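Just one protein chain is left out here, and the rest sit where they should.
Up next is chain A:
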Amino acid sequence: MEVFLTIVFFTIFWAAVAKYGPILFTKQPHDDLVRCIFLLTAVVCWLFWLCCYLAQLNPLLGPKLNGNTIRIIASSWGNPIKEG
């Protein structure tokens, strides 16, 4: 569900960029060049984001960390090591 919402959010975001970008950017929003530029920008940025998101959606391998790195992550990223 969260995955679905994230994808929907970003899709709507880039669709909005494609649709409303020309209006905000220039006084001639119907100019073909401007519309083409914003549409292409939205498509390539959305595609790039989507590939990165899906690649991490179901990772097939995990990160390999050494002890020092784990301790730094524990203290810096609010990711404490469990006692035991």
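Heads up, the rule we're going with is that a residue touches a chain if its C-beta (ideal position, glycine included) is under 8 Å from a C-beta of that chain, and two chains touch if they have at least 3 such contacts; residues count from 1.
The rule is simple: contacts and distances are computed from a predicted model.
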Per UniProt, the name of the complex member that is left out, chosen from "Ribosomal RNA-processing protein 41", "V-type proton ATPase subunit a", "GINS complex, PSF2 component" or "N-terminal methionine N(alpha)-acetyltransferase NatE": "V-type proton ATPase subunit a"
For chain A, the residues touching the chain missing from this view: 2-3, 6, 28, 31-34, 36-37, 40-41, 44-45, 47-49, 51-67, 69-71, 73-74, 77-84
